[in-house]
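This is the structure, below, for whatever I ask next.
Of the protein chains in this complex, one is absent; all others appear in place.
Then we have chain A:
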Amino acid sequence: MIRSEVLREIAPVLREALVVCNIGLPSQELHMIDDQPSNFYMLGTMGLASSIGLGLALSQPKPVVAIDGDGSVLTNFGTLPTIANNVADNFVLLIIDNGSYGSTGDQPTYAGKKTSLAKVASACGCENVVEVQGAEAAEALRTALDSGKMTVLVVKCESGNIKVPVITMDPVVIRDRFMKAVRS
């Protein structure tokens, strides 16, 4: 499975949560597969999906899923201790780990080599860390949301991209409709 197939699998489960989606192809793919007002698409700012997701989860009661990538977690490693030490039980950090920087042409990341993001998350103090293969992602996400416990879910999959259009929606429109979904 590649990332877009994982997103297709988990899209029905994501509808139940507020979603903060990582920059680049992940946002473009989710937008194409199942655009929802409850999706916040990052158009820039690599690395901050988990930080935005945590701030959102700490500030309101609805469940929040931050969809991150291995490359983006590597660029903002400081996020994992912050998540571990500021527990929000309505928060799931879902890392789609394809071992590559997908949006820039599938250059390999260290997560696809010696570095285990699940082990790093555990070492940072995250208490519920789960690693699954792509085919198990939807079930694992549902379990994480139902558990009522903050969870870091690492979904391992193959690298590879599909053709997908860029998001042309204005960022203020994305933000405004998202905030209305938060309040609804």
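Following the convention adopted for this analysis, a residue touches a chain if its C-beta (ideal position, glycine included) is under 8 Å from a C-beta of that chain, and two chains touch if they have at least 3 such contacts; residues count from 1.
Here, contacts and distances are computed from a predicted model.
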{"item": "Choices \"Sarcosine oxidase subunit delta\", \"Sulfite reductase\", \"Sulfopyruvate decarboxylase subunit alpha\" or \"Acetolactate synthase 2 small subunit\" - which one is the UniProt name of the chain not shown", "value": "\"Sulfopyruvate decarboxylase subunit alpha\""}
{"item": "Hidden-chain contact residue, picked from the options A:Asn76, A:Ser122 or A:Thr143", "value": "A:Asn76"}
{"item": "Contacting the left-out chain in the complete assembly, out of A:Leu54, A:Ile67 or A:Ile167", "value": "A:Leu54"}
{"item": "In chain A, positions touching the absent partner", "value": "20, 40, 42-45, 47-48, 50-60, 76, 78-79, 81-82, 86, 171-172, 174-175, 178-179, 182-183"}
